[in-house]
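Note that this complex is displayed minus one protein chain, with the remaining chains in position.
Here is chain A:
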Amino acid sequence: MDNIAGQKSSLTWAVHISVVVLVALWLLPTLGLFVSSFRSADQIAETGWWKSLFSQEQNVVIRTEKPDQQQLINDLYVIDGNLFALDGAAQGEVSVWGTSSREISTYKAGETADLGEDGLLTVEANGDYRFQNDTEFTGSRGQRVFLTAQTPPSFSLDNYKLVLGKNSGTSSMAKAFFNTMTVSIPATIIPILIAAFAAYALAWMDFPGRALLVAFVVGLLVVPLQLALIPLLSFHGAVVEMTIAILGTPEPENLRRFASVNMLGSLLGYDPGDAVSAKGYLGVWMAHTGFGLPLAIYLLRNYMVGLPKDIIENARVDGATEFQIFVKIILPLSFPALASFAIFQFLWTWNDLLVALVFLIDSSGDTTVMTRQIVELLGSKGGNWEILATAAFVSISVPLFVFFAMQKYLVRGLLAGSVK
């Protein structure tokens, strides 16, 4: 509607400016964390992340080398080197410097300070210094130099190496990454398959109670999964107890531990004394399948209903079975809807915390997922922003990639999925 007459240019400017403000507001928080994940702990703690994008002025105190490093050159005692190299400090460009805390900007870079009996000190812009005296330097410590230096932006991948590294004691993010993947991929594929068949039946097969079933699915769409936690945890426990009773005999005081194992049980690799947890991948896959199904069925049914009737009826007339129609015609045609739901379910299972906390993560902590690791880090290392930011970004990166790669399907799914 750009070309509709009567648009005022001032209004157009206001629109542009407001959109810029909104975009900045939405982008800045994420950008802040992203930038922080490339900065060292000191950098994060000292200055805001927005300053790290520009070179900044810093005041630092560095000592020259100790007097025992002095050399005798042409009857002069000399200590020289580079101030930045000494401290391990960030590289920078010295603008002014001084030798006392009260006068930190007495000299410009390249100038020589006469320290009287203590000798002559020259500091160059790049941090090189030369300290010379005609008598021997004494004492055990080097001369203090107060620098005002311009440090350029500096970023590194060190945090990522630390967080994803195998030997890092800080966290097991790498493992959590694979655990998250192990949770979300089966939990995405299984419901799609089950839902596709059900959606086909609800869309194209005629049977009594169909309308009622659709209403049932729509109703379940909004049931909060909070209600399912305890009943399902008990149910998973009951399944474990039943399995143990089939594969052997349980211990009297702990029904989830084998007292003895029968032939079938030992074939499956269980030993007497083995405990079986009610929490595990199978449980979390099942839970995600159950919770994802209403949306899956609803989305797919709505899409399949819109497919052209002629194709399906022609196939029926030609003698195709319902199974053939479904596999050869409906599934390929429904690809956009399948993709939409797959993205939803993947994002939801990847980002989930509650379901994993309740159905997956046991006391051993071997099956922890990334969201859980991040919450742990938030609690125990609330101040360690470099680890937190990096861990969060490792977890966010995959959904973001999926998001930008398949935005089209996500939008389409949203439009189809909101109950009208």
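Basically, a residue touches a chain if its C-beta (ideal position, glycine included) is under 8 Å from a C-beta of that chain, and two chains touch if they have at least 3 such contacts; residues count from 1.
By our rule, contacts and distances are computed from a predicted model.
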item: Chain excluded from display, named as in UniProt, from "Lactose transport system permease protein LacF", "Phosphate ABC transporter substrate-binding protein", "Spore germination protein KA" or "2-oxoglutarate ferredoxin oxidoreductase, beta subunit"; value: "Lactose transport system permease protein LacF"
item: Residue in contact with the excluded chain [from A:Phe84, A:Tyr200 or A:Tyr303]; value: A:Tyr200
item: Touching residue (missing chain; options A:Leu157, A:Leu267 or A:Leu282); value: A:Leu282
item: Residues belonging to chain A that touch the chain removed from view; value: 1-2, 4-7, 11-12, 15-16, 18-19, 22-23, 26-30, 32-33, 36, 44-50, 178-179, 181-182, 185-186, 189-190, 193-195, 197-198, 200-202, 205-207, 210-211, 213-232, 235, 281-282, 285-287, 289-291, 293-294, 297, 321-323, 326, 347, 350-354, 357-358, 367, 371, 374-375, 378, 385, 388-389, 392, 395-396, 399-400, 402-404, 407, 410-411, 414-415, 418-420
